[in-house]
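Take a look at the structure set out below.
Only a single protein chain was left out; the remaining protein chains are all shown in position.
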């Protein structure tokens, strides 16, 4: 229909349908990333992320897919590693700055909006490429919150959500099995089970990151042995 | 007629007919956005916006389509989420600054002009893309006002107006049913009814945002249960 | 003759004939704008502008086509709305600054030159597009003045002039019917009559802006009812 | 010879023959401009410029083609109006600055060099276009001087010179009829006669600008009635 | 499939599969570089690097492939020499700055992240090319650490790893022969043996760099005669 | 051989042979310029330059081709007039600054190097074009010096040298007739004779610039009548 479709996909420019191709191609990079899942449980928000490492001599523990942003906020990403780490740094700075300036925690939604605004810049200015990462950012302020932010910088709240290569499969499974008011343990179990399914069973405690934020206590990252109990 | 029409549509450049293609493509992005409606009622300005969310685990309440800009001004947008939120931030800052500097509220028209001027920049400088959002900005100063601003940055006042995917259908329906001096309740009811029609009946209180500015009181955002009474 | 004419029309570059295509395309955008007319009368300068609004729910009063720049200067434009409003803002600032610095009014010609110089920049630097607006700027200082400034930034004084879609037709009619030393009323009447002709009779007081600067008094904008007397 | 000659004419770049096409195209724009003539007379330098206005309602007096730069320097240009006015402003500032800094008049050659250096920048930097104007700058310091500066920024002194559409015809005529030590009146008469010839006789006092700098007195601009005596 | 694949590989832009071609081409440059190996031993981290010099008059000692970053951190690279040295400088500055600011050593992981973040910038901004180097950065803080960072700026920890032309072969051999808790001597011996194999036996002590960080003592660079004992 | 040779000649980029086309095209522009000659005589350095003016009404004296840079340094150029004057200005500033800072004259070689370094910048940065001028810069410090600098910014000392359209012819003639230790008069005579030859005899004192720097006295520019004695 558009004989030289490639004319619109370099630089951050619209095509005649109003689409930004560079953003869509960045989403494709996310679609190739290892799967991450986030779930809102009764008094907690849970993150389970796959670390898809084929090399036997690699040390999976050196890849981090689930991060503490602040005591009450965690995050996980799928997509380009370096982009992911860069945005995680930005997010931590924003959370810290809020504490310094207001002497109070930043709300989870405000942080998700900050990440969205930061990633939006890269879709607006020529000479930059969009960030090739999707994020699940979640935590507890007045209630439990979970947000997805994608390369086009839009964000949306979820009860349970998946990003990366297994997004479609995981989301469908979550739709059937997710329940409100699960215990943290059940939520972790559900997340691990789904990633196990997506990875067709080839999963050790080393190729998973599991973290959660629970009401009234600081962010928790499970140890491999703790993860092992869910496999 | 112009064999290589694509020559004019990259960068913000005129074609031989004096059209800016990137602006027109950005309008196309708006045409794909969920519908928003604005109406001037007797002593109020009403906004009804559709949140078109297909994912069962998403939390519609986390998408906001109708915003308080100041106590006397509200707004809604259709188009790219991240662009919309960015302009909403700009608008709130302009309204706040006016209060700080002049110790008085900013007129609705002045705010609409500010948004227009801000969006115009992105149609003038190379290396930027136009913003892919249309806005309905409305409120009450000496009287009730409602303005539409589109990606090309022009703005126009309306008694009732729609933007987004249902613009054409909704506008035609409004032309028949809109009346001057409706009550706020009637205006909300008319807006909700039209969006229901456009979404072919598949509409819950969760996929609607309804807000209004009423003479003599602060901006009001309806709760889902309040919205439910109009469905 | 030039097989790839399009090679010269992107960016602000000359073609082999010494023409700037982007400027000419911007003029094309002006040629699509609603018609504005300016006339020098006995002791006044009169502006009559068409507001071509097809949408029944739009409020014509929210479109302004004739503007007060200072007590002794008015202006009207044809072309892209956002560009027009931007230049109007620039013009008002220049007029105000002159008063602040010199404690005297700015001459109409000096203001027209300022607008011309400002618009010239956009035809000189790469990475900018020319402004897609023509202006009629007029007023009274030591005598009555009326200037047209076009997207290429050249300006010229007129006794009576038209810009926009009806430029050619209106100018031909003005050549036959314009007289020196008309009264303000006659000038307004002549302008309104011409725009009525161009719009093929479909004209209400709401789709016209009429303003004038009269010797010894401040800029005047006619109300719809006052305009109605000329229809 | 060069199959894709257009490759060299965008941006300010050399072609294989060492020519700057954008400069040559800017000269083409000058060749389309109305003719201006400059002449060195016995104790004066005279400028006669054509104002080629076809529109009956335009006011020729609002187009200025001959300018006072300082009491002892005048100038005229052919080419793009907005470029011409911009350079005239630059020239006046340079002359004023010289007076302020050195408490003395600027020599005519120094001013011509300043204009040349200013116009050269626009032929050197990418992202700018050359100025599409030629200038005749003349005046009296220790003697009478007349310089032409063209879009490529080179300058040359003349006894008598013409620029614009009639350059070739006018120069040939001047070569035959110009005499050293003419009176100012004879020089004005010669200039007017030549422009009359070029415009094929269709010339009124309104479509001419005549100015001169005479030894010992300030720059003089002739009134239409004074010009009329030469027609 | 993509007829003009070359459209996506200039500048740092995504292709429709979400890949950054310039990054992949930079990796190709690394794949042409001489092999470097890193291994975690019992109480040390060992680096063995090949210096592939064919010119008889060159002095191999002037090429450095294994570097001391700080007393507890070493590094080696494969790829473009000038890029490698530039990043080594950056790494040393970061390690020194940490000491100056915190009066403590920088953790190996923090340094690897700094290098990753620095290299990421070059994949994000238009007008830069990615760095064409991979790094092995290792050392001892609370435990032994070894990280690989590649042109796309992602990083991953390893027990033993190889980069450069022999990456695939060396890694496969390491998978078979690497053991936990080797002595430093055994680790050096294993690394040297593998590089010998890759270079098909043509290896002198002059074409190898061997360095290690051992718990409780400063970074050590072996002399050619010490290396000779492993050949 | 290179089917699309034009690919390398825009912007300052190398072609596969390591040539900078834009520099070579700028040299072509110099090759079209009027001839200038420089000669080292016994106690002087002599410049003779042709002013190739075809227009009868032009005043050759207003074109300067031989310049005083400082009391002990002169210069002449061939190529684009505006570029030549710009570099002459730069050279004069450098010579003056040296005097101000060191209270001593700048050596001729140091000045030639300054010009070379200045012109080199324009061959290195994108967005600039090379200067289309060659220079002969000469003078006396501890001995007589004469340097040529060309658009590629390289420079070389000569006993006698020519630049511009007659470079090849003039150089060949100089090779036969130049002698060491000529008197200033003989050197001027030789230079004038050669330019006369190149211009095929059509030469007046007005179309020549002759200047020299003589040991122990300030730079001298010959008057037309003095030049006439050499014709």
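Going in written order, the chains are labelled A, B, C, D, E and F, and every chain counts its residues from 1.
Everything below uses one rule, namely that a contact is a pair of C-beta atoms (placed from the backbone, for glycine too) under 8 Å apart; a residue touches a chain by one contact, two chains touch by 3 or more.
Computed from a predicted structure; not experimentally measured.
Engineer: Decide which residue listed in F:30, F:45, F:63 or F:119 touches the omitted chain of the complex.
Structural biologist: The single option touching the absent chain is F:119.
Engineer: Going by the contact rule already stated, which one of F:157, F:189 or F:224 would touch the omitted chain in the full complex?
Structural biologist: Final answer for the missing-chain contact: F:157.
Engineer: Among the options E:17, E:89 or E:177, which residue touches the chain absent from this view?
Structural biologist: E:89
Engineer: Looking at the whole complex, which of F:25, F:47 or F:147 touches the chain that is not displayed?
Structural biologist: Of these options, the touching residue for the absent chain is F:147.
Engineer: Since one chain isn't shown, list which residues of chain E touch it in the complete complex.
Structural biologist: Within chain E, the residues that touch the unshown chain are 6, 9-11, 21-22, 25-32, 53, 55-59, 61-63, 80-83, 85-86, 89, 122, 126-130, 132.
Engineer: On chain F, what residues meet the omitted chain?
Structural biologist: The missing chain touches chain F at positions 2, 4, 7-8, 11-20, 109, 113, 116-117, 119-120, 123-127, 145, 147, 152-161, 171, 174-175, 178.
Please note the rule applied: only the chains that are shown with their structure count from here on.
Engineer: Going by the contact rule set out at the top, which chains touch both chain A and chain E?
Structural biologist: Correct list: empty, since no chain touches both.
Engineer: Taking all residue numbers at the chain A/chain B interface, are over half used by both copies (same) or under half (different)?
Structural biologist: Both copies, chain A as well as chain B, present different residues to each other, with under half of the numbers appearing on both sides.
Engineer: For the sequence-identical pair chain B and chain F, determine the rotation angle of the Cα superposition and round it to the nearest 5 degrees.
Structural biologist: To map chain B onto chain F, rotate by about 155 degrees.
Engineer: With chain centres taken as the means of their Cα atoms, state the distance from chain D to chain F in Å.
Structural biologist: Roughly 30 Å, centre to centre.
Engineer: Find the geometric centre of each of chain B and chain E from their Cα atoms only, then give the gap between the two centres in Å, rounded to an integer.
Structural biologist: Result: the chain centres lie 54 Å from each other.
Engineer: Hey, what residues on chain C touch two or more of the other chains?
Structural biologist: Within chain C, the residues that touch at least two other chains are 11, 126-127.
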